[in-house]
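Now for chain A:
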Amino acid sequence: MTEQEIYQRLQARFDDSILGFESDIPQPVVSCTPEAVGDIAKYLRDDPALSFDRLLCLSGVDYEGLDEKGKGKHREINRYEEDGTVNPVEDPGTGDLAVVYHLESFKHHHRLCLSVRVPRETPKIASVGHVWITAQYGERETYDFFGIEFEGNPDLRRLFLPEDWVGWPLRKDYEMPVRYNDVPLEGLGLAVRDEQ
Partner candidate 1 sequence: MTDVRPHQDIATPAGDIAKPIKSELLHINMGPQHPSTHGVLRLFITTDGEMVTKVVPYLGYLHRCAEKIAEGNTYHQYIIYTDRMDYLAAMNCNWTYCLAVENTLRSLGVEVEIPEYAEYVRVIIGELNRIASHLIAFGTYGLDIGAMTPFFHALREREAILNIFEKVCGARLMYSYYDVGGVKWDIPDDAMDEIKLFIDLFPAKLDEYNELLTGNKIFVERTANVGVLDAATCIDYGCTGPVLRGSGVKHDLRKDDPYSIYDRFDFDIPVGTGTVGTVGDCWDRYHVRMLEMYESWRIIQQAVDRIPPRGEVMAKMPKNLKVPPGQGYYRAENPKGEMGFYIISDGGTVPFRCKTRSPAFHNLHIIEHVGKGQMISDLCATIGSLDLVLGEIDR
Partner candidate 2 sequence: MHETLSNLPLLSGLPAQVLVVLAMVSAGGIILGCIAVGGMFFIWSERKVAGYIQSRYGPMYVGGWHGVLQSLADGVKLLLKEDIWPEKADKPLWRMAPLLVFLGAFLSFVVLPFGPNFVGANLDIGLFYVMATSSLVVMGVISAGWGSNNKWALYGALRGAAQVISYEIPLGLALLPVVMSTGSLNLGTIIQAQAGWIHNWHLLNPLFFVSFWIYVISSLAEVNRVPFDLPETESELVSGYHTEYTGMKFAFFFLGEYADMFVVSAIGVTVFLGGWYSGIPALDVPALFPLIFILKSFFLVFVQIWLRWTLPRLRVDQLMYVCWKVFIPIALANLLLYGVIRTVLS
């Protein structure tokens, strides 16, 4: 089944929840609303004509700095100068966050890319951990880096970073904290030493 057919099938079933379909790119993207993603995932897995039994990759994306056409000026990550100063990001980000699911079916050998945009201020999305168990870790990772909350994930904790870490590092407007638990962080060591 091609992505076009999958999209039509999804639209017939979920009508309003399916927001769009980017078809003019090699790996077409279906986008949907964050609330419906749990149901859509269940449908994608259980429908015999689709049977997407594999979640290949669950990625978080911060679209801050990317315009409608996907072009944009890339925002540099914080730079630490030799004298210990840091170039902070001037304005807080405004772009959407997104969760991207890459799915594949063992049975039909077709693939689908499902993209779900969530607003930056209230990044909440339904969990798909009960559909593909592997998503539970992917969601934890995405929560860890983007601060997107997956409602229904049984164990939504930070995965890689310590529990008491402040901020969501892969957001484009992330500023690296000066200290973590009284430990001066990399690049800022010089500045902190000078303060003392």
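Picked so that all candidates are chains of the complex that A comes from, given by their letters.
One rule holds in what follows: a residue touches a chain if its C-beta (ideal position, glycine included) is under 8 Å from a C-beta of that chain, and two chains touch if they have at least 3 such contacts; residues count from 1.
Model, not experiment: these values are computed from the prediction.
Here chain A is shown alone, and of the candidates 1 or 2 it touches 1 within this complex.
Partner candidate 1 is touched in their complex by these residues of chain A: 25-27, 29, 53-57, 59-62, 65-66, 69-74, 76-77, 100, 102, 106, 109, 113, 132-134, 136-137, 145, 158-162, 169-170.
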